[in-house]
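Structure below; questions to follow.
Every protein chain except one is present and positioned as in the full complex.
Order of writing sets the labels: A and B. Residues in every chain begin at 1.
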Amino acid sequence: MDRGLILDVRDASFRYSGAARDALAGASLAVSAGEFVALLGPNGSGKTTLVRLALGLHTPHAGSAAILGRAAGEWPRGALARAVGVVSQREDNLFPQRVRETVRLGRYPHLGPWARERDEDREAVERALERCDVAGLADRWLWTLSGGEYQRVRIARALAQEPQLLVLDEPTASLDLRHEMELFELIRGLVDGSGLAAVFVTHDVNLAARFADRLVLLAEGRVRAAGTPADVLRRDVVEAVFGWPLAVSSFDDRPQLTPLRRQP
Amino acid sequence: MKWLVLSLALVVALLAAVTLGPAAVPAGQLFHSAIFWDLRLPRALLALLVGGSLGAAGASLQSLVRNPLADPFLLGLSGGAGLGAVLAIALHLGGAWTLPLAAFAGALLALGLVFRLGLVGGSALDPRVLLLGGVAVGAFCGAVTTAVVSLAEASALRNAYLWLWGGLSGASWDTVTLVAVYVPLPLVVLLAAARPLDLLTLGEEPARYLGTDVAVTRRRVYLAASLLTAAAVAVAGVIGFVGLIVPHLGRALFGGRHRALLPASFLAGGILLLLADTLARTAVAPRELPVGVVTALVGVPLFVLLLRRWTAA
Partner (left out) sequence: MRRCAQLLVLLALACHPAERGVSAGGAPAQRVVSLAPSLTELLFALGAGSQVVGRTVYCLYPPAARAVPSVGDGLNPSVEAIAARQPDLVLLYRSPQTETAARQLAALGIPTMLLRDDRMEDVARTARLLGRATGHPVAGDSIARLIDSLVTAPIPPPSARITFVVWDAPPIVIGSGSYLDELVIMAGAENVFHDLHAPSATVSLETIASRDPDWIAILRDSSSAEPPAWAGRREWRTVRAVREGRFLILPAELFGQPSPRAPEAVAFLARLLNHSPPPAPR
């Protein structure tokens, strides 16, 4: 086994009970330390199911999903939370909370039910706040933050877990251009700076192509293409997957897609 | 500092509860009087334990069902307790402890039903089903109770209602001892779940990713909080608003972290009920007000104030 291999999903299939077809049919996803992998695909292509399998929330009916060599479903949730930090699509705070408070929650996987917070926990929180550039917001209420600030705070919370793998499920949805760029830059910086592995689920194919080391393109529960952006974003493949005519150009040596207007 | 203030408030409330009362006891003789030892002191201690239980149960249930308006009695326990008490009277069960025991059994029955309902969607209790199931079970028990009361040929059944709203008048050293032995276990279970509870306020999925076994946490918290409430209703009847308001006060003063919030809610609940009961005993002496009336009279304005702060912020 590759020593740096952190997430290893192999030929995994899964069907939701009552569904007519497999949500995932033999998909694979491998992520190593220091690697930024973007997971792409149209709506309903199986991205979220693949993430859930990778995180042990579902058990594959066929194939396997392992984190650090151990089947994802066998990890105790506490231990898994020390290895993997997740920024999920949605969360809603029941009660008002301040930024630092919510980032402190990231230390809980490292604390027993009765243990007090140690200095190293407080340091990890401050470090995470700084790395995500939200230390200045630490005493603000969450509901006073902009969408981009809020997402950075949630990433800080995941970093406070001190994980080896960071999974982000569409974190840039509903962010404006600047905030979206800031977020991609942040993740790229984290991966480069600390050897963190990142799985980034997104609909923004062009930004994924510019920031990610590798892309995994899903269609109908299968991996349609995987590899470097140039390998994956070939016109015929992407047009087939998204069902829309496209033009492929290049910027900074990375492929960029431009959707075409329908011919009148 | 906050804890010091809370402790001081507790001391003041305890002192008020044991020194004030409709019977005039000279200060010098207070510690030699049966009124102090056998009536006021056990009643004050029971108020502390019951109010504390309701405060802690309310704080944890609000996070569990993800609803800031949840009250421990929202989950059907008062309906079950009322049904138990009425059945005990209708079946002519005698004995000094019959009513509390029957009410406790009724509350446990409701608890079990709601718990079973909550499991319909899988092993992780669904909070929405818990809430709806609690309301439904409570209403059902209430309907059966009303049917028993109107059909059975015993108007003493009406007294079951009196008892159910009777507050702390049944306090004695026996009840205090019983409750003092009983309450710590569910409290410890809740405290042990303090961190998972913090995470649950973010929602089920984020809580999971932060290391919580959601199904286990929900089951433990629901059972522990309900057992606290069942004991409270068995020894003191239905006392509203403590479990609703105290957690919000606790959050305003101590923040949302359950490791601080749960003990703070316990203390604040105890203090509030101590003060309310002292007021209930003395305000219209020699008559006595139902303590639930006083908690509502004190609690609702406090709650309105809180709501205003919340919406203004």
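Observations, loosely collected:
The definition used in the following text is that a residue touches a chain if its C-beta (ideal position, glycine included) is under 8 Å from a C-beta of that chain, and two chains touch if they have at least 3 such contacts.
In this text, all values refer to a predicted model and were calculated from it rather than measured experimentally.
For the chain that does not appear, the touching partners among the shown chains are B. In the complete complex, the residue from B:L69, B:V120 or B:L162 that touches the missing chain is B:L162.
Within the whole complex, the absent chain has one touching residue among B:L14, B:L77 or B:L99, and that is B:L99.
From the options B:L45, B:L131, B:A171 or B:V214, the residue with contact to the unseen chain in the full assembly is B:A171.
Looking at subunit B, the residues touching the absent chain are 21-25, 34-35, 38-40, 42, 94-96, 98-99, 150, 153-156, 158-159, 162-163, 166-167, 169-174, 281, 285-290.
The rule is simple: only the chains that are shown with their structure count from here on.
Averaged C-alpha coordinates put the centre of subunit A at 43 Å from the centre of subunit B. Those residues of subunit B whose C-beta lies close enough to touch subunit A in the complex are 62-63, 66-68, 192-195, 198-199, 201-203, 205-206, 208-213, 251, 255-257, 313.
Interface residues of subunit A, counted against subunit B in their complex, comprise 55, 57, 77-82, 84-86, 88, 90-97, 101-102, 105-106, 108-109, 111, 113-114, 141, 157, 161.
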